[in-house]
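To start, the structure under review is shown below, and the notes come after it.
Each chain you see keeps its place in the complex, though not every chain is here.
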Amino acid sequence: MQLPRKSFLILPLLYVAVAPAPAAAQTAADAMFAVNNTWMLVATLLVFMMHLGFAFLEAGLTQSKNTVNILFKNVSIIAIGLLTYAIVGFNLMYPGEFSMGGFFGFAGFGIGTDAAGLTSEYSEGYTYWTDFIFQAMFAATAATIVSGAVAERIKLASFLVFATLYVGLVYPLVGSWKWGGGWLDEMGFYDFAGSTLVHSVGGWAAVAGVFLLGPRLGKYINGRIHPIPGHSLPLAAAGMFLLWFGWFGFNGGSVLSADPGLVSLVFVTTCLAASAGIIGAMITTWTVQKHPDLSMVLNGALAGLVGITAGADVVSVMSAVIIGAVAGVLVVFSVIFIDRIKMDDPVGAISVHLTCGIWGTLAVGIFSADHSFLTQLIGVLAYGAFAFTAAFLIFSVIKATMGLRVSEEDERRGLDLSEHNMEAYPDYQIMITR
Amino acid sequence: MQLPRKSFLILPLLYVAVAPAPAAAQTAADAMFAVNNTWMLVATLLVFMMHLGFAFLEAGLTQSKNTVNILFKNVSIIAIGLLTYAIVGFNLMYPGEFSMGGFFGFAGFGIGTDAAGLTSEYSEGYTYWTDFIFQAMFAATAATIVSGAVAERIKLASFLVFATLYVGLVYPLVGSWKWGGGWLDEMGFYDFAGSTLVHSVGGWAAVAGVFLLGPRLGKYINGRIHPIPGHSLPLAAAGMFLLWFGWFGFNGGSVLSADPGLVSLVFVTTCLAASAGIIGAMITTWTVQKHPDLSMVLNGALAGLVGITAGADVVSVMSAVIIGAVAGVLVVFSVIFIDRIKMDDPVGAISVHLTCGIWGTLAVGIFSADHSFLTQLIGVLAYGAFAFTAAFLIFSVIKATMGLRVSEEDERRGLDLSEHNMEAYPDYQIMITR
């Protein structure tokens, strides 16, 4: 923040170091590159806010005795996600020349510092650094999705080890199949911003985790379902709003430039799908459950957002509304179904991210004439098979070695006291435990 | 999010579909169009965040037994607002050629998908999609303003029906008088970003709703005022911050381009008016009420923001400070006055949005030499007469048919249990009801 009104002596020296000096004659291409890059950076910071959104949503929909634990996981994941992506993930996901049949490739450890790559010669839309940080923010969200489903009973250290391996190795490897130009990309599979590559990949790991952990104590007794209400609906609602806010960058940034027509179309399809998801879930829950359930409506918005993510740039506005509305209806029945088969997912992560991730990916094959339903289905199945297997294996090894679940006593006391020796709301919790 | 490091084979195909291909020779006009459009999209997502701001402010300033209900309304309104605006509102507000005397016009149902309209040929500042989504975000805020004033006693379904009609029909119809190029626009009435078109229009509906509903139980007993404190000041304060945050887009985006001089001037006038509103309300409440009241200071910031909204681009910085300070003083006395005449407005929405909306609109006639005080007054009165009458009629029909107010028993239990069968903070509320 140097000398804005006096001189520009210092800054030009810096420009020389890392970027071409802003010479007198700037071209239209320079300006366009700056717009594109700026939008991608704004998209990056919007995706960053999704981590606060997930933290709020998960904390709000679970009990107050596990809130510190949830927050701790969400803060840790972003650090783990960004650092592992810098060390290994980015180069696994975008392997460049070296690739084994479009299934696996690796460009080496660490992120580059080649000065040429930092400028407009790297791509038309952004610098190398922008590419890295935008993709890294995406990567971190995949593990966060799992966090909510396994909440209130998983050991902290075990979860952190899982998250490190999943976001550092599995997410980028399968990501490379499509976004890294791998075999599914060559087959014509389409997933604009990650209904499958991000949301389903997270959702499959949630299924594996929930299956291996088993339900929370007291959730299913003698075959009956005992709902365990979340401790703060304001936190949960704020989480939804922040996730939608972040989705402007998640989908809008996936255009990979500030292209006016495409980015604005994506804003419209994204917002209308989320709105239709709200209305779809509202009508369904009001009809089926006889009262308008706030947490279902929040999930309806997220369902619409996940649903539109695969095709936000290739479907019409009317299709976006239908995709969102169907997702909003689907998520309510999915939550009920998942509960009936005694898969205990405290926040509905599997229904939102997996059920609607699959729906959104298939919807591209239905609503876009340029894409094949069959290819979309192959993609869904391939990702499901690999992601579920990988997550199941990692969780199983952790279960066999470190253990996956806290003791019954620790679960009853809450993970905040047993794992962290802290309470989320000490002023009030003193009273409750009395 | 396709192939950032390998090739650009896929994306150009998309570009063909919805936008001109980014040919090698981009012009300065292309770059300028991209900047303008990007800023308008950023403004859109900032205005989106105002919905979380309203949700927090309203939930924070009301009782915890009605929190789920408030959140449900705020989540629903954004869906209703965006969808009705897509179906009918946008074409009512900007009717194009067809207009009946500048009072009413309608361009048809649904939003266009004409490919030509999506590009820079649509306008200098943004695409058709950007225009729609920015305006749609605005529309949804008008109904949200009402939500706070009628809180803690209105039936959920009745409110949703009102919001649908008001945001779908009334808001765009009166909006067309000025922003759609209607009769008030031709007369020279000025309202930059909506002190009257958004805030007063919402505020008049709040007056009608509060009048027809009557006060909350226990608010006025034997002629004495019994304050009902809001349940969470942190939520209320966060609401103010998020609304201010959104106002950068609400006012900054109303420039309708990224014009450097105008947008930055609007940022300065907006922020200094909000600051002066805080100081004005702080001094007033500290002097009149003998202690510094946080909720009044929060309303002072919002009062300054509403006040500057009509003229943020045409008044000087010093005028902005005066407008904000006056608004900050006004809002305190308005809240006291509204309470004295037994209009029960739990969050002070009438004082913030109507009183200061009127003040801000008239202030344009005082502080800008290019605008007439009389014309501004005519605009204020015309909007007041129509918006109040329309809201009164809609609310009256709803009252006569569906009913407007919950039963006494339901109000005592709280709308969360009676309408939603949920609690906002189950861990704690168990104790309170014991």
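Per-chain residue numbering starts at 1, and chain names A and B are given in the order in which the chains are listed.
In this section, a residue touches a chain if its C-beta (ideal position, glycine included) is under 8 Å from a C-beta of that chain, and two chains touch if they have at least 3 such contacts.
Owing to the predicted nature of the structure, the values given are computational and were not obtained by experimental measurement.
Student: With 2 copies placed here, how many are in the full complex?
Tutor: 3
Basically, only the chains that are shown with their structure count from here on.
Student: Need the CA-centroid distance for the pair chain A / chain B, whole Å please.
Tutor: 30
Student: Taking the touch rule as given, give the residues of chain B at its contact with chain A in the complex, in rising order.
Tutor: By the definition above, chain B touches chain A via 1-8, 10-11, 14-15, 17-19, 22, 26-28, 30-35, 37-38, 41-42, 44-45, 48-49, 51-52, 55-56, 59, 67-68, 71-72, 74-76, 78-80, 82-83, 86, 110-111, 113, 118-120, 126-130, 132-133, 136, 156, 232, 235, 419-428, 431.
Student: Given the complex with chain B, which residues does chain A contribute to the contact?
Tutor: So the residues of chain A touching chain B come out as 28-29, 31-32, 35-36, 38-39, 42, 46, 63-65, 94, 96, 123-126, 131, 135, 138, 178-181, 185, 192-194, 197, 229-234, 237-238, 240-242, 244-245, 248, 252-254, 256-265, 267-268, 271-272, 274-276, 278-279, 282, 291-295, 297-298, 301, 313-314, 316-318, 321, 428, 431-432.
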